[in-house]
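Okay, so here's the structure we're looking at.
What you see is the complex with one protein chain gone and the rest in place.
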Amino acid sequence: MSALLLPIVAHAQLFSLTKDQMVAWTADNPFERFDDGRPKVPDGLIERARGLSSEEIFAILPGKGFRNQYEDGFQVLHPDKKLVGRAFTLQFMPMRPDLDGVINAKAKAAGLDRMYNQVAIDMLRPGDVLVVDLFGKTDGGTIVGDNLFYYVMKATKGAGLVVDGSIRDLDGISQMNMPAYFRHAHPSAISNVMITGINVPVRIGNATVMPGDLVVGDSEGVYFIPPALVQQVVDNSDVIHIHDEWTRMKFDEGKYKSSEIYGSPKDPALKKEYEDYLKKRLDEIRKKYSK
Amino acid sequence: MSALLLPIVAHAQLFSLTKDQMVAWTADNPFERFDDGRPKVPDGLIERARGLSSEEIFAILPGKGFRNQYEDGFQVLHPDKKLVGRAFTLQFMPMRPDLDGVINAKAKAAGLDRMYNQVAIDMLRPGDVLVVDLFGKTDGGTIVGDNLFYYVMKATKGAGLVVDGSIRDLDGISQMNMPAYFRHAHPSAISNVMITGINVPVRIGNATVMPGDLVVGDSEGVYFIPPALVQQVVDNSDVIHIHDEWTRMKFDEGKYKSSEIYGSPKDPALKKEYEDYLKKRLDEIRKKYSK
Amino acid sequence: MSALLLPIVAHAQLFSLTKDQMVAWTADNPFERFDDGRPKVPDGLIERARGLSSEEIFAILPGKGFRNQYEDGFQVLHPDKKLVGRAFTLQFMPMRPDLDGVINAKAKAAGLDRMYNQVAIDMLRPGDVLVVDLFGKTDGGTIVGDNLFYYVMKATKGAGLVVDGSIRDLDGISQMNMPAYFRHAHPSAISNVMITGINVPVRIGNATVMPGDLVVGDSEGVYFIPPALVQQVVDNSDVIHIHDEWTRMKFDEGKYKSSEIYGSPKDPALKKEYEDYLKKRLDEIRKKYSK
Amino acid sequence: MSALLLPIVAHAQLFSLTKDQMVAWTADNPFERFDDGRPKVPDGLIERARGLSSEEIFAILPGKGFRNQYEDGFQVLHPDKKLVGRAFTLQFMPMRPDLDGVINAKAKAAGLDRMYNQVAIDMLRPGDVLVVDLFGKTDGGTIVGDNLFYYVMKATKGAGLVVDGSIRDLDGISQMNMPAYFRHAHPSAISNVMITGINVPVRIGNATVMPGDLVVGDSEGVYFIPPALVQQVVDNSDVIHIHDEWTRMKFDEGKYKSSEIYGSPKDPALKKEYEDYLKKRLDEIRKKYSK
Amino acid sequence: MSALLLPIVAHAQLFSLTKDQMVAWTADNPFERFDDGRPKVPDGLIERARGLSSEEIFAILPGKGFRNQYEDGFQVLHPDKKLVGRAFTLQFMPMRPDLDGVINAKAKAAGLDRMYNQVAIDMLRPGDVLVVDLFGKTDGGTIVGDNLFYYVMKATKGAGLVVDGSIRDLDGISQMNMPAYFRHAHPSAISNVMITGINVPVRIGNATVMPGDLVVGDSEGVYFIPPALVQQVVDNSDVIHIHDEWTRMKFDEGKYKSSEIYGSPKDPALKKEYEDYLKKRLDEIRKKYSK
Partner (left out) sequence: MSALLLPIVAHAQLFSLTKDQMVAWTADNPFERFDDGRPKVPDGLIERARGLSSEEIFAILPGKGFRNQYEDGFQVLHPDKKLVGRAFTLQFMPMRPDLDGVINAKAKAAGLDRMYNQVAIDMLRPGDVLVVDLFGKTDGGTIVGDNLFYYVMKATKGAGLVVDGSIRDLDGISQMNMPAYFRHAHPSAISNVMITGINVPVRIGNATVMPGDLVVGDSEGVYFIPPALVQQVVDNSDVIHIHDEWTRMKFDEGKYKSSEIYGSPKDPALKKEYEDYLKKRLDEIRKKYSK
């Protein structure tokens, strides 16, 4: 059987993908890519995604079979500041010296001192959200303190950080204007771990994250949207926003029970009224985008 | 920087390692290897390892910098039956259809129907312990029911199973004579997950496991011992066993306080007595091995 | 024995009480009632109850044998906005199709499409607090999103929501000015549950709630006060407020140890001073009420 | 709206159902009923159900839309003794004196001293499993100690007990030969609770239980099977048992990979072999039943 | 105020009490004392206490105001072997080098090498149960491994161990015939803690334990009984045992509902029958004791 498997055993769980591998593993991506093959959701869609809520993403993803793209249970640094950006993923595992020795030898051969968190941080680009699997670790699981958080903010233009692990120096970080999602804050420095993957698939709680996913965080939690579904999600959210507008206008009139208006109007005349409203507002919105 | 990294980005977190990669990532292995490069701790050492307790492994590993090789919190199927064998690792992640599609396309190209748990189970050999990262999943995280458990028992000659996840049909499995460590039992079949690695490094709770590690489980928990340290661990355990024998003989005499005898005898004459006893018994034991 | 029980087996745990039943099960209610028999704590007492803290309610209820009327562990939407209103209760249970079929057949016979959360929401009145037993459910346990939250706010005149379960669209809901207590926020819609009671006794954590109870929530948790004790609670809270005023005035003088003043003044002259102060201030307050 | 609801508001969550109500709420029941209307799964099916595992029940129920009939996380008194019987349900809520006063007044009117756990226990019949919602309560949540456990064992002919709450005197109870599932053991007597329902629908964790459900417990957890599905579950389990037999016979031959045999044989000849075996064995088993 | 306190500030939370202090702090003790002042519950009562269950102790203690003498949540080594003996208490706190330095300097002045767990273990006497506050610590919170467990068993004549912390080498300890209650098993040696009290009051979870308390453990948990209440508890347990005997004899007759017999017989004739039976059996039992 292992012979049969040979064509597919081209790689393993350490460090990153070649460009070809990245392209193969993200074949559904409809957008351009970065030099390393990572999907590049366009800036225009990222801007539109700032208006998304978790509910609006939920309206599309599970129906398409993507039931494991949401994670919550984080401490949210700035709950009133939406997190939006492209996933740059980083995977840690508990340190074992034999494996760490091999990793660092390879790093040295590549011209690096050693493999550690700043190697990955130095690779961040504007619009990237750093997504880190530190397996929920508290003591020693602190991906950044205030200085590196500051650097990440500068390098990503404030896009953000999601860590299934910890940050240190919460007081200092709270002063900075970048969204961040983390499990704990702890005074310790990062320790007793090793990097085993940069821009590989990572697991953040119950979500599987691919490099290049669109990351959207609100005060509830974080969604990781495959690039192939981004357009549909943001288009559909326009409809939801208009539906919300119309529903509340009707509720404000005070003449209807909730079930007469919501989820959809029962009365045919009301239904027609809603559909006309929807069409008109969608036209307005799309005109705005096309400018 | 990504250019500099190129020499080390030969692989990624999906499926298994080539033989060369396996050899490179387990370079410290002092023993023979299987055809796929996985270290093969000799059968003789495996037999001697049946006498190990977690404490005896702890006596060596942290001192060598291996502080993340132990995990507990499992339900233990047969607490009075020691688990010993070579790690065969398996990694799952939460299902996402885009990635799963690529994986199955590659599996099909390799002559398989699709990639699922039985593909890995069919690769097991005598003496293998199946070590599975199902990230603690309960519902749908059931690596085997009683039928596949039976097959694993046959294929591994009863070596065993460790799953950071679940099994199903506990009543049926309890009738079978193979050690197993699992988080939960649940009636559901495995679902909503995909295989992302066979014989790659995996994380089981706070332990990092490499394919070929010697897996030793007792009623407390499970240790994953790097092959390079197996000889030292089992040799040292002989000394510990003899020390236990002697300590209790002395305690049985009823003449000493515990602190006069243990950790080591305070009185020089007693110390000499112990050292003579240790030498004599070690000789006896080692003679036994050499037969 | 079942024959003996017949006189008392007039009803069961599904849907709501008849008016007669409601009156019988809330026989201690000293106030008027709604058309359906639900006790109606007067608006004036509701206004006075806005000044209550959990401690002031605790000062009365356990002493009267009501030790299970408080629940905490909620996420509190607006911790600085007191929740006060009359309990409108709603009970869900995990969906089972056979029972749900019977429930919906009865709903249809009553002229409804089916039995679901909006049926109850459409029954809310000004001053009602919607109290929902969703047994702590997260995924699928979301009683309202932002649209229905908006409707509840309009219908109850902003009285509030307590759910042993979840809400969805936290970002949207946070913009709205109604107190809410919930266990989690989740992007999913309500699912896999069925309504089994409207305005029946419900359990919220360790509290038993009757329709018509006065619900009072502060930043600690939520109290459910039987109508028969409301007057005593608010009257006693006046005394506590005055005691607080006087105690802090004395502490501000800086001449006394805490134990000389609090719980009650040790010195007879001080005791007299306090009692005079209490009488004077009570008179003032009560004059204010009588206007 | 409340007018529309009137036809369906015939009952509420206190005490038990009339016979007519019981029949209406369990309309799908295909079997005879007890005098009080509770479905009576036949003794023959109960006997056959002793061979069921949770997995075999799972094979049918979720596919029929019954996804909330299983609960685990219990301490299991005799894990090697299957629990099988008809659900007799009992619901408690946290004590509140006003409601308890009404309940006891009604009990007194029915010729009882007061309403307490023994009133229900005295109603148990052979084959009943006492299923109790004590909302996970530990201190004061002890449905029985060793004396009443002994009585329940006598009255139900050893059928069993499931309590989402506690028992007391675990040492004494362990000596008795009746299956029991409970959350905790605690030395306290039952207190600070009141009975609010006998043979009404109850929630046990995430499962909804109806009086008359077939209760089946193994070492994993407890399933509550609606009477209408019992026949199908036990019939299908015969097929599963035969499939298990055949699968292991094939595995014992040592010629096949697991995927060639299980879930179903890939090779057409093997498939035919299995189908013949299934038919022959099913005939044998059914002959046995018909005797 | 500190001047006023001077007469009572004679001691503090480090090391042990003088004999006078021990006598003062356990003034209610009705029995003899050890040389160090620790109460010595007589051997005869210890023997009778072997028949106690937690429920029988609960029948007396809370009614006397002792509501914090029970703790559970332990792993129980031999659940079928009752734990009974006199509390020898030991308190640890997290290590801090400044305090540890002072402690060890004092230990050295007293002729000891240093202060560590074996200093206390060497002081154990037959019938002592070692009760250890290690604040629930797992890693490094292991009071004994198999060698010291063996010594404790010898020194106490198998009385037992209760540790709010861990043990190591569970496999080895399981072979030994002494009851033990612990939170976890872990392979680590004790570390990162310091001894701060020997035979001082300690807290084990929610229980306050005094040196000399009678410790009774069953499969549910552990009770710490003040010496002054031991006689009453064991005397009352005789009554409970007889009541159990009689109750089950009556249940065996199959003529009564549970409520007619238990808690106490309703029928005056039955009540008389019970009282006669109680008197007769009590006489028999007490005759046995007096021999």
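Order of writing sets the chain letters: A, B, C, D and E. Residues in each chain are counted from 1.
Note that a contact is a pair of C-beta atoms (placed from the backbone, for glycine too) under 8 Å apart; a residue touches a chain by one contact, two chains touch by 3 or more.
Just so you know, these numbers come straight off a predicted model, no measurement behind them.
Participant: Quick one: jot down which shown chains the absent chain touches.
Facilitator: A, C, E
Participant: Of the listed residues C:22, C:41 or C:57, which contacts the missing chain in the full complex?
Facilitator: Here the residue in touch with the unshown chain is C:57.
Participant: Tell me which of E:152, E:167, E:190 or E:207 is the one touching the absent chain.
Facilitator: Only one listed residue reaches the unshown chain, and that is E:207.
Participant: For chain E, which residues touch the unseen chain?
Facilitator: 1-2, 4-18, 21, 24-28, 35-36, 64-69, 91, 93-99, 101-102, 106-107, 109-112, 119, 122-123, 135, 192, 196-198, 200-201, 203, 206-208, 210, 226, 228
Participant: Need a quick check: the contact residues on chain C for the chain that isn't drawn.
Facilitator: Per the touch rule, chain C residues meeting the hidden chain are 53-55, 57-58, 70, 72, 218-221, 223, 244, 247-248, 251-252, 254, 257-259, 262.
Participant: Can you list where chain A touches the absent chain?
Facilitator: 113, 118-119, 121-122, 145-148, 150-151, 154-155, 168-172, 174, 184-189
Heads up, the rule we're going with is that only the chains that are shown with their structure count from here on.
Participant: Just how many steps, at minimum, does a route from chain A to chain C need if it may pass only between touching chains?
Facilitator: The fewest steps needed to get from chain A to chain C is 1.
Participant: Keeping to the contact definition above, tell me which chains border both chain C and chain D.
Facilitator: Correct list: empty, since no chain touches both.
Participant: Of the chain pairs A-B and B-D, which one is connected by the greater count of C-beta contacts?
Facilitator: Pair with the higher count of C-beta contacts: A-B.
Participant: Which one of the chains is farthest from chain E, going by Cα centres?
Facilitator: A
Participant: Quick one: superpose chain B on chain C by CA and send over the rotation angle as a multiple of 5°.
Facilitator: Rotation angle between the two copies comes out at 180 degrees.
Participant: Which one of the chains is closest to the middle, using the mean of its C-alpha atoms?
Facilitator: Nearest to the common C-alpha centre lies chain D.
Participant: Nearest whole angstrom, what separates the Cα centre of chain A from the Cα centre of chain D?
Facilitator: The mean C-alpha positions of chain A and chain D differ by 44 Å.
Participant: On a C-alpha centroid basis, what's the spacing between chain B and chain D, in Å?
Facilitator: 39
Participant: Provide the list of chain E residues touching at least two other chains, using ranges where the numbers run on.
Facilitator: 257
Participant: I'd like to see which chains touch which, written out pair by pair.
Facilitator: A-B, A-C, B-D, B-E, C-D, D-E
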